[in-house]
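Each chain you see keeps its place in the complex, though not every chain is here.
For clarity, chains are labelled A, B and C in written order, and residue numbers in each chain start from 1.
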Amino acid sequence: MFFASDNWAGAHPKIAEALSASAGGYEPAYGNGSLDAKVQQRFADIFEREVAVFFVGTGTAANALSLVSANKVGGLSFCHRESHIMDDECGAPEYFMGGSRLFAVDGALGRIDPEKLASAVDRFAADNVHAGRPAAISITQATEVGTVYAPDQIRAISQIAHKHALPLHMDGARFANALVSLGVSPAEMTWKSGIDMLSFGGTKNGCWCAEAVVLFDLDRARDFGFIRKRAAQLFSKSRFIAAQFDAYFADGLWLETAAHANAMAARLADHIAASAKARLAWQPETNEVFAVMTASTAEALQAKGARFYDWLTPAGFGGVAPGEKLWRFVTSFATTADEVDRFGEMIR
Amino acid sequence: MFFASDNWAGAHPKIAEALSASAGGYEPAYGNGSLDAKVQQRFADIFEREVAVFFVGTGTAANALSLVSANKVGGLSFCHRESHIMDDECGAPEYFMGGSRLFAVDGALGRIDPEKLASAVDRFAADNVHAGRPAAISITQATEVGTVYAPDQIRAISQIAHKHALPLHMDGARFANALVSLGVSPAEMTWKSGIDMLSFGGTKNGCWCAEAVVLFDLDRARDFGFIRKRAAQLFSKSRFIAAQFDAYFADGLWLETAAHANAMAARLADHIAASAKARLAWQPETNEVFAVMTASTAEALQAKGARFYDWLTPAGFGGVAPGEKLWRFVTSFATTADEVDRFGEMIR
Amino acid sequence: MFFASDNWAGAHPKIAEALSASAGGYEPAYGNGSLDAKVQQRFADIFEREVAVFFVGTGTAANALSLVSANKVGGLSFCHRESHIMDDECGAPEYFMGGSRLFAVDGALGRIDPEKLASAVDRFAADNVHAGRPAAISITQATEVGTVYAPDQIRAISQIAHKHALPLHMDGARFANALVSLGVSPAEMTWKSGIDMLSFGGTKNGCWCAEAVVLFDLDRARDFGFIRKRAAQLFSKSRFIAAQFDAYFADGLWLETAAHANAMAARLADHIAASAKARLAWQPETNEVFAVMTASTAEALQAKGARFYDWLTPAGFGGVAPGEKLWRFVTSFATTADEVDRFGEMIR
């Protein structure tokens, strides 16, 4: 009953197998091999257009370097107050940008409120050197609390971004989970809705270590090779990432693993909704389930072998009574219906 | 006949196999798994003492973050003029340090000249805010031109370092190749000779992507977790690195692959020494061979399928006549005696 | 009727005179002259203890470099949401720190709410590399909205700071205005209340350009010389700053000019309180007065020669009705009772 995080699972067998299969033979290093080229074309197919793809090693790197690419002197990058780039990257975005600031915007259930975003951005005149100036907007899809932005919600934000000539970045560490939840195409969820830069994550959905920055604005690609190398993210044997993506995309594996993880989350949510010991904080939309219960209840479950963590209550969420806490459960490609049901038993 | 670089090879079959074998099951993420702990103990065994080990994704990261750990305001890190951190990392060390400078020191055949180092460091008074102040010294083992520092040569440098209270860093991207060339122990080649921080590389010697910072000064470890995370080098599924190192160290695989690569380089050097078309620039000590020949000779060889690159002539090397160039040949665990001999045939 | 800012005034005649008087003769440069030494002793006398004093050119530099001195890898510096370092320095603190983040804390009328601060700091475990870690706390005295922290309010914050072993910084761009408002000693308002680092401002209170970082924790002084030089803030002819401070402190000039500015603000506030066209937003405590009125009223006043700007409504301030705005009026050593009364006439 491992619901601590989707990165507690290792790699999907097909990913591991493909990686092994590509181990032999010589290939040019640093992204110049034939498998690198094949996978880059695969991205273009998936997004139905030309894209620039840069493999990196971590989601933090993908996010930080995307923001570096959009950065300005005195720049401000707007993101959700409880986003991953704000709360879980040890300040990496600001570090890589050399000091530009993340600006927190509120919104219910992990999604930026477009009105609050508009008024936050409007505060800054383009030529006021004192306050700094907007440089980018970043949204997380799926969000840190397992919800998703529908395409029209993305468009509402991209309209604000583009009105101010700001690039719109999507942190897609759980891109596939959001995609299958919405049932839309990768193109529709990104550039057709106004996304300019995408952190495309494979790691949480069955890869070992496969992340990519996907640039829809190809002009940004010119400098990105330098941005990546300078950030120590250019891997010599980059085919080890390419091979993972190759298997990830083959026969729709990535959609299958994401759909499975989401289904397991829904199944877990049903158990929690029916429980007397816990209640669902909000309906899961991807592979994260949030529940409210007392610490003693949680500890009893953990003592019986369930692995999950508490979570900071999102600003504006009022569903936690005194004595209670919020707890996060994450499912993955590796989660089985059996372990979900065993947990269900325990909280009946 | 692939002599372009040791990172054109993929992964050794045993590495790939071990990685696959560790794919299943749940493990705590971010370096907290049981395999992570096992491998860290393995490093301690190898170095015959307690060490702090931090996995990172690239050699550039290992080097840059080691120097961050040693950095001071206005710091200067001394390294060889033609070292990898100086010539091949797009300024990553300075970027991660936030602006501290690499200071080039000369020396024949890739090795820092201790006298020149001493006089370079002596230039800087400890309290002169104008000139900046020494922060660290970094040596490369094996060097960028395939030579090695013998333990007493390392000690000559560490005496200078420690006289000035500077930590001594070793860029060990080709650590194993140097080790088997010298026939000494890992302890002797590092902390017993005065090394404080080590970039330990596995990638060039048969791993997919396995690099580690090894700290012999354990006080440095306190901050290093933050240094690594902020630099986007903390991998969630870190067992994918641990598994590689686990196989790398098992049954002395790492020494075997390094010894093989070195032997192939020696074999290649013999062919070149016997050639009428090329001549050996200097005797190889590890897995890199440097030869002098004309561009037309090189192009003819390349046209027949040999892959190798030209190389900047090291300062002070006078063995290149007008019309000639210097060329680098790198062997690896994957190099076969057959391909070396076929090349030998071609240049006879 | 110039109420736009206290930096629209030039220099007090005595400051200008002292500067001229020190123009001749040779003196060692870079802070090593006799006048530099004299003024540093003067700071020690004023603060009734040994202090380390570093002259810099701007308040932004004093603030940013203080925070650099306290910085950690992954550091978070807590400050008021509407503080100067947050809103008016183009990200300089984060830039000079190389990426560490300012963390906004709320509180009424420009003062950090100690409870909110405590819970903000408590969020961060000391060893969690994901979230970052607290590095410093900074308060502004007087605040950006002209209020002051009483010594016990400073102590309430320093207790939180020191419980977490965080240095407490005071942005004293309007130090003298706060001091005379409170009627306490410099020692009491700073180190006796737990302040570790102070940005001591002279510019807004009658100097041309005289700012200093005052360190009560002398251990910080060792690196600060490098921090300042690297930041391009070490002035060669530093006696031009020393001479200003010398005159500033002579015969209590600094207290006199601050008391005058505060008195002019009180006089202005009385006019506004009695006005039918505007109303006082809150009672001024130093040399800034905030008033609520409609834009058309303000424009009419500006058309008649009054210079003042609108101001962002502080979070939590509910006194601005639709159609109204908040306006700031700043007085200085140069403000005359006559111009205040002329303005009073206009808004009667």
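Here, contacts are C-beta pairs under 8 Å (C-beta built on N, C-alpha and C of every residue); 3 or more make two chains touch, one makes a residue touch a chain.
Owing to the predicted nature of the structure, the values given are computational and were not obtained by experimental measurement.
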Quiz item: To what total copy number does the complex in this file extend, with 3 chains depicted?
Solution: 4
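One rule holds for everything that comes next: only the chains that are shown with their structure count from here on.
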Quiz item: Roughly how many whole angstrom separate the Cα centroids of chain A and chain C?
Solution: 41
Exercise. Between chain A and chain B, tell me the centre distance in angstrom, where each centre is the average of that chain's C-alpha atoms.
Key: 34
Quiz prompt | Distance between the centres, which are taken as Cα means, of chain C and chain B, whole angstrom | solution = 50
Quiz prompt | Shared interface positions of chain C, touching two or more other chains | solution = 73-74, 98-99, 129-130, 132
Practice problem: Write out the stretch or stretches of chain A touching chain C in their complex. | Solution: 73-76, 87-91, 94-102, 104, 123, 129-132, 312
Self-check item: Footprint of chain B on chain C - complex, ascending
Solution: 68, 72-74, 98-99, 127, 129-130, 132-133, 223, 225-230, 234
Quiz prompt | Residues on chain A engaged by chain B in the complex (per definition of touch) | solution = 2, 4-5, 7-13, 15-17, 19-20, 22-30, 56-61, 64, 89-92, 95-96, 98, 203-204, 208-209, 226, 229-237, 239-240, 307, 334
